[in-house]
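Let me begin by handing over the structure; questions about it come next.
With one protein chain held back, the other chains of the complex are shown just where they sit.
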Amino acid sequence: MPVVEIEGLTKSYRVYQKNEGLLAAVRGLFHRQYRTVDAVRGIDLTVEQGEFVAFLGPNGAGKTTTLKLLSGVIHPSGGTAHVMGYVPWKREHAYRRRFALVMGQKNQLWWDLPAQESFRLHQQIYRIDATDFDRTRDELTELLQVRQLLGRPVRELSLGERMKMELIAALLHSPEVLFLDEPTIGLDVVAQHNIQQFLKHYQEVRQITILLTSHYMKDVAALCRRAVIIAQGRIMYDGSLAGIVDRFSGHKVVTLAFADDAELPNLARFGTVVEARAPKVKLRVDRPKVAEMLAAVLSQHVVSDVSVEDPPLEEVIADMFQSAEASLATADA
Amino acid sequence: MSTAAATFVSRFGVWWTILRICIEERLVYRGDFALGTLMRFLPIITQTFLWTAVFVGAGGPAAIGGFTRDEFIAYYLLTYVARAFSSMPGLASSIAAQVRSGEIKKYLVQPIDLLTFLFLSRLAHKLVYYAVATAPFALVFYICRGYFHGWPDAPTLGAFVLSLMMSFLLGFFLEATLGMIGFWFLEVSSLLFVYMLFNFFFSGHMFPLTILSEPWRTIVLYQPLQYLAYFPAAVFLGKVQGPELVQGLLGQAAWTFAFIVAARTAMHFGLKRYSAFGG
Partner (left out) sequence: MQPNYFAVFREFARNSLVREMTFRGNFILDCISSLSWVFMQLGLYLVIFEHTNQLGDGTGWSRWPFFVFLATTLFVNSLVQFFFMTNMEELSDLIRTGNLDFALLKPIDTQFLLSMRKFEWSSLANLVFAAILLGVALTHLDFTPTPLQMLLYVFYVMCGVALLYSLMIGLGSISVWLGRNESLYDFWFYITNFSRYPMEIYSGPFGTPLRLAFTFAVPILLVANVPARLMAWPLASQDWRLAAYAAVASIVALVASRKVFYKALDAYRSASS
């Protein structure tokens, strides 16, 4: 049985239109103007036990809203969702003790107290057995190398250290499902890497189910085999990361280095030249034409080096979002 | 020609829209502000009931501390007017904060005097406040007009206005002096809190100071805080008259002058100390 089952999930809400300035704000108390935002427009998704799934998408695509729906923070406008057989927005205690949500931009630890005090509070709220609690806490602090920071007030920790503490707080009750919303946002490269390594290790050992949203392709590439791309509240793609390029990119990037570097040949008829700096030319070529183009060039010129690559993932996805936006704009108009 | 006319009409339409929105905004803003000011008068209701009960309980005496029941209510209303002049929210703490943050430096290099600058900005602030608060004040006084027995005579009214003006000056320079203490002690918030409490009690905002028994009554009528609320209200109600009134106004002028000097002196030595020790 799948762990997460979503069918036709939608969420739209009315947003109070804020205008700039104090006067406008006061005026807004009397005349409120609302705008309806369709954050999620019908999502179907099934996630199996032990999967590590990434949600990719631009800001406002509906990733975070989906995670909030799945954790029961907000109610949907339509559709159904089950996580481990529970309906999240019924907010049952039994469900609440089996999952956790970590939000990179928010902080749930007591700001002025050492993190261990917040952990103790979690122990009581989740009723974690004392020996289990000690073992889990020690294991997690060991893995994340923050043991010596346990006694320091949270406000004195760096962003990365605080994120680690947030993760520990979320994992103390050994959740079976973990929702991560931008867990590495704002962190430096080293801290990002540490947290990636930790998540990877933890997921492999525990075989829990994780849904992650992130802006950083590195997070996704390092952690997830399955990527779900959301744009404008809809799922655009669901499959492996490598498959994205196959499916959405019709071209390859070909780089040629010419031995006779006196003059670069004009290659515009084969594709779009991205960069031409003697002796190298880089161009985008439609996939079916690559073979033909290479044959033609190699027969006419002396070429010292050739590489044929897929375009970078970020670029493909960015293109995809743009076309999604454009198609939606025309559909709305 | 017709296109020019059409252009003019459309442009005029835009102007009109902008003007209307601005007026609307102003009005709504004023409405909200006026509502807030009216809300502040709500405690008058419980004070009215409380003092009515006090007079009834005492067997309906003619006056307590020289004030009849109606005059008590009138007194409370008038203290609101006096405090609209004398209270300086945030003045002392902002001076202290500027010292702490080092922002005060700009007065060392710029050809502007700290006190003058603060005074002018406070004056502007108050003027805007009066422009907006007059309507709600007028409404409350109109509703409560039964507690007043007509307008006082012209000299009394003149004395009232004079004492309000001086209460503004006194309030300003008293708080400014306190703020200057920030030059010597960085943490003045507790001190300011104590001052606020004293101010509330000894300015006569809680009750007319004359209802205190001796020797307290004599003592409180010598201290400067009385001029921030009690004195103007008492003047309006004709409780201070003749030589007493002149004496009172002179006393208020003397305290005001004393605090002008105190604020100037404190600023002088404070800035001297500041530039000597750095921020």
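Chains here go by letter, A and B, matching the order in which they are written, and residues are numbered from 1 within each.
Quick note on the criterion: contacts are C-beta pairs under 8 Å (C-beta built on N, C-alpha and C of every residue); 3 or more make two chains touch, one makes a residue touch a chain.
For clarity, every value in this text was computed on a predicted model and none was experimentally measured.
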{"item": "For the chain not depicted, the shown chains it touches", "value": "A, B"}
{"item": "Hidden partner chain, touching residue among A:73, A:241, A:264 or A:290", "value": "A:73"}
{"item": "Sole residue of A:112, A:132, A:204 or A:292 that reaches the chain not shown, by the stated touch rule", "value": "A:112"}
{"item": "Touch criterion as defined above, residue of A:13, A:216 or A:248 at the omitted chain", "value": "A:13"}
{"item": "Residues in subunit B touching the chain absent from view", "value": "36, 39, 42-43, 45-46, 49-50, 52-58, 61, 64-65, 189-190, 193-194, 197, 200-201, 206-207, 211-213"}
{"item": "For subunit A, the residues touching the chain missing from this view", "value": "13, 16, 29, 39, 60, 64-65, 68, 71-75, 91, 93-94, 96-97, 100-101, 103, 105-108, 110, 112-113, 117-118, 120-121, 124-127, 153, 181-182"}
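Everything below uses one rule, namely that only the chains that are shown with their structure count from here on.
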{"item": "Gap in Å, rounded to a whole number, between the CA centres of subunit B and subunit A", "value": "56"}
